[in-house]
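Omission of a single protein chain aside, the complex is shown with its protein chains in their original locations.
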Amino acid sequence: MSTDPWIWIMGLLMLGIFSFLIKENPFYRWVEHVYVGAAAGYGLSMGYNNIINQAWDPLVVQGKLIYIIPIILGIMAYARFIKPISWLSRWPMAIISGAGAGNALYGATNSSLVAQVKANLLPLNSFNNIFMVVGVLAVMVYFLFSRDQKGPVKHFASGGRMLLMVTFGVSFGNVIMGRISLLLGALQSIFGKWLGIISL
Amino acid sequence: MRKEIPIALSFLAGIIMLIDSFTPGNFAPRVELSKWLIIMSAFMVGIASVNLVRIHGANVISRRKGWFNSFSLLVMLVAFTYVGVMKYSYPEVETWKVLFQNFYDYIMSPPAAVMYAIIAFYVSSASYRAFKARSVEATVLLVAAVVVMLGKAPVGELIWSKFPVISSWLLNVANTTGQRGIMIGAAIGGFVTSLRVLLGLERGHLGGV
Amino acid sequence: MIKEGTRTLLAIVLLFAGVSYYFITQTLKGKIKPYLRRIAGLDAIEEAVGRATEMGRPIHFSPGMDGFCAETFAGLSVLEYVTELSARYNTDLIVSIRVATVFPVAQEMVRQAYLTAGKPDMFKEDTVRYLSGEQFAYAAGAMGILHRYQCAGNIMMGVFYAESMLLSESGAQVGAMQVAGTASLAQIAFFVAACDYTLIGEELYVAGAYLSQDPQRLGSIAGQEYLKMFVMAYLVLGSILATGGVNFLQDLLSK
Partner (left out) sequence: MSFWDKMQKIDRRIIYALLVIVVAFPLIRPLGLPLSYSDTTLKFFDEIEKLQPGDRVLISLDYAPSGAADVHPQTVAVSKHLIQKGVKIAFVSFWEAGPMFAEQIMQPYLDSGELVYGEDVVNLGYIPGANSAIRSFGFDCVGSAPKDLNGKDTASMPIMQGIKDCRDFDVVIDFVMGSPGTAAWVQQVQGPLGINLLVGSVVVEVPASMPFVQAGQVKGLLQGLRGAAEYELLSGSAGIAAAGMDAQSLGHLLIIGSILVGNVAYFMSKKQPKNNKQ
C-alpha cells in the first residue's frame, strides 16, 4: 500500500466518483465539485500561459503594436457580464465564428464531400464495390426529407436504415474494447499505484 | 449598428479564410488573422471561470444548501490557477513545477479517468437491458455488434477463426459505406449552415447577450 | 490566381452557395413553400413532456458539448420547442450547459419562450445552469441532476462525445423517457441502445427547421435537398462511367 499522500488523494477521489455506481451520494457530490474547480483552474493557468506567450510577449517585448487589437477583442468578450455594454462581446464571437465558418466551408467540401464522393466512384465489378455504391445511395435516400417515404423510395430508404443499423452495431461493438481499456487503466491505478496489490 | 458590425466582421473573417484556401501561397491577412484567433481564444478560456465564480460565490455567501461543496470548488480553482501562474512565471523553481504536475496527475486526472471507466459499466448494463432482438432492425444492430466484439477480442479468434475476417469486412466495407452516406449528407448540411453564419442569416450566437 | 487542384472545389462552393441562396430568398419571398415530412422522434418529445406532467417530475435538456456549430444551432431550436411544451403542460424544465458562450444565449431563449407563452414566472434563475467547461465534470454534474431530481424526461440534442452513454444510461436508471439527436457518428450507437428515440445525423438539422418553421431555415433545407440529389446523380453517373473505364468524373474532382 502506498505511503505517498498524493496517491491517497488520487485513490479517494477515484472512489468518490466510483461510488456513484452504487447510488448518488454526498461524497460523490463533493468530489464532483472539487473536480469542476480543478478543471477550471487548470484551464485558467493554460490560458494565462498562452496570453503571455502569444500576445503579451510579442506586444511588449518584441514591440508588435498590432497585437493590441486582438487583445482588446479578447477583453471585449468579457463585456457580456456588464449589462449596458454586453453587446460588445458580439464582436470577438463574430470573428471567431465567421473564421470557423469560412474554414468549414472549405474543409467540409474538400474532405467530407469531394474526397468521399471521389472515393465512392467505383467501377461496378466486384461485390464490395456494388455494395458501397448502392449502400451510400440508399443511406442518402433515407435522409431525403422533402417527400414522404412511399413506394420504391420506401424500400430503398428502409434498406438505407438497415445499413445504418449495421453501422451503429459496428460502432457499438468496436467501442466496447475502448471502454474496457479505460476501466482497465482506472483499476490499474487503484490496485497498482494505491493499494499495491498488483505490480505494473 | 449593434447588429451590422458583428455581421460584417464575421463575413470578413470568413472570406479571408476562403481566399486563402483557394489561392496559391500564404495569404498575408490570413496569417495575421490566425494569430489573432489564437489570442482571442486564449481570452475565451476565462469566461467559463467567471460564470463558475459568480454561481458558486453566491452559494457560499448566502450559505445555500451544499455551500461547502461550492466552497471546495472555489478553493481548488484558486489554488490550481495560482500554482499554474507561478510555474509559468518562475520556470526555474522546481517546487512549482512539481506541485503543478501533482495537482494535474492526482487531483484533476483521476476523476476524469473514473468517469470514463464508468462508461464500461454503463455499456454492460445497457447491453443487458436494451440490446434485445425486438425487431428486425434491432436484431441487425445486435448481431453486428456481437460479431465485431468477437472479432476484436483475442478470444474470438480462438472460438472461430473467421470472426476477425467478418468483423473487418463489417468495419471496412459495411461501416465505411454507412458512415460515408451520413458524412456526405452532413457535409452538405454543414456547408449550408456555415454559409448562413457567413451571410449573417444564422445569428443565434450573436443574440442573447 | 486559383491554386492548382482547387478549381473544381471553388466551382462547387460557388454552385452550392448560389443554389442555397436562391432557395433561401425564394422561400423568404413566399414563392417556394418547402414541404418537410414528419420526423417520428419529434412526437416522442411531446409524449415525454406529457408524461413528466403526470408524474410531477421535471424534464432535463442538454444542447450538447460544443459551441456554436450547425448541431448546436439545431439543438437550441429544439430547446425553444421544449420550453413551449413545458409552459403548455406546466412541467418544470432544467437545462444544463457545458459551453460558456452558449449559456447566456440559452438562458435568454428560455426566458423569452416562457414570456411568449404567457408564463414568465415559470422561468427561474436556475432553470438554465452552467455546470463546467470540462467534458466529464459537466457529465458528472448532469448525471447528478438526473438522479437528484428523478427527471421524467431527458432530451439531448447537439454534439455529444463519450459522455453520451453516461447521460443516457443515467436517464434510463431513473426511468426517464429519452429522446436524443446528434450527428456525432461515434455516439449514435449509444443513444440508439439507451434512448427511446434517436434522431440520426441530418434528422437533427431538419428537426430544428421543422419545429421553428422559420422560412429562412426551411428554404435552406429545400436547397439542401436539391444539392443532395445532384450529388446522388453524380455518384451514379461516375460509377457507371468508371465501370466502362472512363474516369472523367473522378479526374474532374482533382482539377
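Note that the chains are named A, B and C in the order they appear, and that numbering of residues resets to 1 at the start of each chain.
By definition in this document, a residue touches a chain if its C-beta (ideal position, glycine included) is under 8 Å from a C-beta of that chain, and two chains touch if they have at least 3 such contacts.
None of the values given here were measured: they were computed from a predicted structure.
**Student:** Could you tell me which of the visible chains the hidden chain touches?
**Tutor:** Answer for the hidden chain's contacts among shown chains: A, B, C.
**Student:** Using the definition of touch stated at the top, determine which of B:K3, B:R129 or B:K162 touches the missing chain.
**Tutor:** Only one of B:K3, B:R129 or B:K162 touches the chain omitted from view, namely B:R129.
**Student:** For the full complex, which residue in A:Y28, A:Y42 or A:W194 touches the chain that was left out?
**Tutor:** The one listed residue touching the chain not shown is A:Y42.
**Student:** In the whole complex, what residues of chain C lie against the chain that is missing from view?
**Tutor:** 66, 135-136, 161-162, 173, 185-186
**Student:** Even though one chain is hidden, which residues of chain A still touch it in the full complex?
**Tutor:** Given the touch definition above, chain A has residues 21-22, 42-43, 46-47, 49-50, 52-54, 57-58, 99-100, 103-104, 106-108, 110-112, 115-116, 118-119, 167, 170-171, 174-188, 191, 197-198, 200 touching the missing chain.
**Student:** What residue numbers in chain B mark contact with the hidden partner chain?
**Tutor:** 21, 26, 31, 34-35, 37-38, 41-42, 44-45, 88, 91, 101, 104-105, 108-109, 112-113, 115-116, 120-121, 123-125, 127-129, 131-134, 142, 145-146, 149-150, 152-158, 164, 168, 171-172, 175-176, 179-180, 183
The rule is short, and it goes like this: only the chains that are shown with their structure count from here on.
**Student:** If every chain is a node and every touching pair an edge, decide which shape results: line, ring, star, complete or other.
**Tutor:** complete
**Student:** How far is the middle of chain A from the middle of chain C, if each middle is the mean of its Cα atoms, in Å?
**Tutor:** Going by mean C-alpha positions, chain A sits 16 Å from chain C.
**Student:** What are the residues of chain C that contact at least two other chains?
**Tutor:** As it turns out, chain C has residues touching two or more other chains at 9, 13, 16, 68-69, 101, 104, 132-134, 136-137, 140, 185, 189-190, 192-193, 200-202, 221, 228, 231.
**Student:** Which residues does chain A have that touch at least 2 chains other than itself?
**Tutor:** Residues 17, 20, 29, 32, 35-36, 39-40, 43, 80, 93, 97, 100, 104-106, 109-110, 113, 117, 120, 136-137, 140, 143, 164-165, 168-169, 171-172, 175.
**Student:** Which residues of chain C touch chain B once you look at their complex with the stated criterion?
**Tutor:** For chain C paired with chain B, touching residues are 1-4, 6, 9-10, 13, 16-17, 20-21, 24, 67-70, 73, 76, 100-101, 103-109, 129-130, 132-134, 136-137, 139-140, 162-163, 165-166, 168-170, 172, 183, 185, 189-190, 192-194, 200-202, 205, 216, 220-221, 223-224, 227-228, 231.
**Student:** Please name which positions on chain C make contact with chain A in the complex.
**Tutor:** Result: residues 8-9, 12-13, 16, 34-37, 39, 68-69, 101, 104, 131-134, 136-137, 140-141, 143-144, 147-148, 185-186, 188-190, 192-193, 200-203, 206, 221-222, 225, 228-229, 231-232, 234-236, 238-243, 245, 247, 249-250, 253-254 of chain C touch chain A.
**Student:** Tell me, which parts of chain B touch chain A in their complex?
**Tutor:** 2, 5-7, 9-18, 21-22, 32-33, 35-50, 52, 54, 66, 68-70, 72-81, 83-85, 87-88, 100, 102-108, 110-121, 123, 136-138, 140-149, 152-153, 167, 170-171, 173-188, 190-191, 194-195, 197-198, 205-206, 209
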